[in-house]
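And now, chain A:
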Amino acid sequence: MSTTYILRGVRPLGGDPVDVVLADGVISEITAAGEATVPDASHGVTAPGEATVPDGDVVVLDARASDGSGLVLLPGLVDLHTHLREPGREDAETVWSGTRAAAAGGFTAVHAMANTTPVADTAGVVEQVRRLGEEAGWADVHPVGAVTVGLAGERLAELGAMADSAARVRVFSDDGRCVHDPILMRRALEYVKAFDGVVAQHAQEPRLTEGAQMNEGVVSGEIGLTGWPAVAEEAIIARDVLLAEHVGSRLHVCHLSTARSVEIIRWAKSRGVNVTAEVTPHHLILTDELARDYDPVFKVNPPLRTAEDVEAVRQGLADGTIDIVATDHAPHPVEDKDCEWSAAAFGMTGLETALSVVQATMVDTGRLTWADVARVLSTAPARIGRIDDRQGRPLAAGEPANLVLVDPAAHRMIDGSAQVTASANTPFRGMELPGRVVATFLRGRATVLDGVPVDALEGAAR
Partner candidate 1 sequence: MKHLLSTADLSKDDAILLLDTAAQMAATQSREIKKLPTLRGRTVVNLFFEDSTRTRISFETAAKRLSADVINFSAKGSSVSKGESLKDTALTLHAMGADAVVVRHHASGAPHMLANAGWLDAAVLNAGDGMHQHPTQALLDAFTIRRHLVGERSGADPVGADLAGLRVAIVGDVLHSRVARSNVHLLHTLGAEVTLVAPPTLLPVGVESWPSRVSYHLDETLEQWQPDAVMMLRVQRERMSGGAGAFFPSPQEYSRTFGLNARRLALAPDHALVMHPGPMNRGLEISADAADHARSVIVEQVANGVAVRMAALYLLLAGGDDSERNTQ
Partner candidate 2 sequence: MTPGTAVPGSGPGSTTAPAPDVPTGVIVLGEADIARALTRIAHEITERNRGAADVVLLGIPTRGVTLARRLAERLADVEPTFSRDRVGELDVTMYRDDLHRQPTRAVGVTRVPVSLDDRTVVLVDDVLFSGRTIRAALDALSDLGRPRVVQLAALVDRGHRELPIRADYVGKNLPTSRAERVRVRLREVDGVEDAVLISGRGGDEPAQAGRDQGVTP
């Protein structure tokens, strides 16, 4: 028998306070605040952090937000775009460390990108990643399958085999590379229809971005780094939405980053194209001006764009043109970032800061409600990944207890070396961000309590 949790005075989707009881992996009861009854077996009320009682007990969480109000209760977050690096680059991240970081960030499910070594382009590799996720137990791991063999962009990988495998792959992506060959993209879009899959495109025209280091614009011209023009992203997105319309397929656009990309998606949706789009937290807040000091922590693909682009993606997220926020969490070991810009790796970590960045840029600015946050960080990504039978569920009795408790009134200083991820390349280091994940529950089991992974709590028995 598992631990029963009573969450006192929490505010589902930021609404009025209620008590929520989690038992046997599901939300067993939702009552008016203060009315959930503590069963006989209770050891009494404990503060978070002391809640390390053996299985079979009842833990009452009566934590308050920093401003004294109730904590915000959201469905467990779902990331459609995570690089867990295993197999191959365990020096940067492992499935264990990456999913533990995900839990710390409030996630209960992540989609693990295919650009590992070996590439996740066969049933064997995706099943291995899936199994590593189950063993780690921090969050559900849904492997993303490669579209083409070895991400080489030359011929389709065995998409059907990955879809039929134990990993039940539904999202396919060559992320890091663009499926730029139009006939190959068409075939992939058509082929995945058979198992309701989706192609998640990393939109980057390769010829327009040879040697590219950062956004092409005023800053790249001044500091002498080869530019990555916005049009290299927009041209591919435009082509792909037209292709998707033509063949009647589902398309997902990864990490769009430019104002015109938002316009193209808006136009495509107005035509009824079955397209979804994501934006990363860093594209919601950071600009290419940060490259001026040549600190490679700001080197990422697609690159940080201009302030106008940041405003456009915020607007797109606010009006629903952009469906989801996905982290593109890309951990790298120190040596891949502690060097000159052009030698550094692309990418930044994001799992533990995503919710805070969305709060800072969208909630605290009044552009999204907490219910909208649940949509863009949980419900919608779960639906795109076709895991919405388990994740991104409503907050209602009988639903799987995949939940996150957030203190929106807290503020924290970001320190890369203090994060749970195995890598320190956060672009937010030294920044103060609002919001803090207090607790995360995966099918009723706490993975995070008092803001730290449960195995880090004193006396934890893992």
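The criterion applied here is as follows: a contact is a pair of C-beta atoms (placed from the backbone, for glycine too) under 8 Å apart; a residue touches a chain by one contact, two chains touch by 3 or more; residues count from 1.
Selection rule, in plain terms: all candidates are chains of the complex that A comes from, given by their letters.
These figures come from a predicted structure and were not determined experimentally.
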Looking at 1 or 2, only one should touch chain A in the complex. Which number is that? 1
Contact residues on chain A for candidate 1 in the complex? 207, 210, 216-227, 229, 293-294, 296, 335-336, 338-344
